[in-house]
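Every protein chain but one is kept in place in this view of the complex.
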Amino acid sequence: TPLGSASSLPQSFLLKCLEQVRKIQADGAALQERLCATHKLCHPQELMLLGHSLGIPQPLLSSCSSQALQLTGCLSQLHSGLLLYQGLLQALAGISPELAPTLDMLQLDVTDFATNIWQQMEDLGVAPAVQPTHGPMPTFASAFQRRAGGVLVASNLQRFLELAYRGLRYLAEP
Amino acid sequence: ECGRIKVSAPIVRLGDPITASCIINQSCSHLGPEAQILWKLGAELQPGGRQQRLADGTQESTITLPHLNHSQALLSCCLRWGNSLQILDQAELQAGYPPATPHNLSCAMNLTTSSLICQWEPGPDTHLPTNFTLKSFKSRRGCQTQEDPITNCVPENGQSRCSIPRKHLQLYQNMSIWVQVENALGTSVSPQLCLVPMDVVKLEPPTLWALDPKTEVVPLQPGCLRLRWEPWKPGLYIEQKCELRHQPQLGETSWALVGPLPSRTLQHELCGLLPSTAYALQMRCTRWPLPGLWSNWSPSLELTTAQR
Partner (left out) sequence: ECGRIKVSAPIVRLGDPITASCIINQSCSHLGPEAQILWKLGAELQPGGRQQRLADGTQESTITLPHLNHSQALLSCCLRWGNSLQILDQAELQAGYPPATPHNLSCAMNLTTSSLICQWEPGPDTHLPTNFTLKSFKSRRGCQTQEDPITNCVPENGQSRCSIPRKHLQLYQNMSIWVQVENALGTSVSPQLCLVPMDVVKLEPPTLWALDPKTEVVPLQPGCLRLRWEPWKPGLYIEQKCELRHQPQLGETSWALVGPLPSRTLQHELCGLLPSTAYALQMRCTRWPLPGLWSNWSPSLELTTAQR
């Protein structure tokens, strides 16, 4: 398969990544809509204080920004970020029966995307020997905290994906 | 944890008061000493929160909502932070009524499914998750003594009927049956029914046929008609009596009743009717002389009486 332009990434890999980002964004939006409809938690801004106290980590994507675009660094940050969100979504399990299917779909798609990135890093020979893990996760002690956490994680994930999308687009440009 | 709501009771009677307290601990960073705790019910701010600083430095606000008139509502404990209102905890409040006593409990033994089907009037909506259970036990004389209990019958999603399968029934023994209703605000039970399943057997109606005029040996008298009927197959082993009703197809006329009749006859002649007039005929049967419930009326058979 033809290589991506300024990168040694196959074009089909980049197209698949862009598609997966769009799919996860759609899943994330579905989760946000249901949290708002079912539990009236619609605005992440009104949950910032709670977010600070829960200590919800946010991954870096500095190597994917246009100013400092660095292929290996971008893939590695993208992979670690996706692992972090995989962990956060797992910590939200038991969010509520109505939301469980939406959360499961989001988690499956994030896991799929992380696997693709990892395998591409292996194919490029830039994957570390041992696959990293996502580190300690916040504990969501009540149903409310899982729902509020869901709003915050989904909103952070959308911003993370937006940055990832731009980075991948730079890499995909002919 | 930043903030924690405690409510006097998560479920109260509709219109009753409800008291809640919210404790904000110091670890909820960036908080000035006099952080003001605010309450929201749904999207509306609720005045009347009484706030105090506790010995351990935490802040506690208590609020009493005089009348909770929503069957479901979200109570939020908030803090003003910069120019935003931060939600720190939410409690799902529910209000409704304890279960009313179910009434008009009635049962019929269904021979098609070989099950005892009971139904009842559930009473007004309680606005709360409410569980109905059909309970019963086998008994000897007139349900005074309880012998072996029968497995509870749980209706399918919110229906007011339940079907006790054959394997839990002794068809010719007394059993006591009642409905138990339960929700967070209480329990109630219906009056007990004491019955013998077969004594409430409800048959399907018999099938009516006109007789083939060609095979008629004796010509019909004016104002007469002939028909035959057969009982419902699965009820063949049950001795029955039946009733026939007929009505001329002439505008507003009422049914005339003929009975008791045997559950099967190869030929029955009905006379004394208006000549050359179309009649609608229906029949129903019941277990007899042993007790039973009347079947529904059969679909109509249309026959025309002989001319003058």
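Chains here go by letter, A and B, matching the order in which they are written, and residues are numbered from 1 within each.
The working rule: contacts are C-beta pairs under 8 Å (C-beta built on N, C-alpha and C of every residue); 3 or more make two chains touch, one makes a residue touch a chain.
The structure displayed is predicted, hence computed values, not measured ones.
Visitor: Considering the complete complex, identify which of A:S8, A:Q45 or A:T115 is in touch with the unshown chain.
Guide: A:T115
Visitor: Please pick, from A:M105, A:L124 or A:A143, the residue that touches the omitted chain in the full complex.
Guide: Missing-chain contact among the listed residues: A:M105.
Visitor: Would you mind spotting which of A:L15, A:L69 or A:L124 touches the chain that isn't drawn?
Guide: Result: among the candidates, A:L15 touches the missing chain.
Visitor: Against the chain that's been left off, what residues of subunit A make contact? List them.
Guide: On the side of subunit A, residues 12, 15-16, 18-20, 22-23, 25-26, 104-105, 108-109, 112-113, 115-116, 119 touch the unshown chain.
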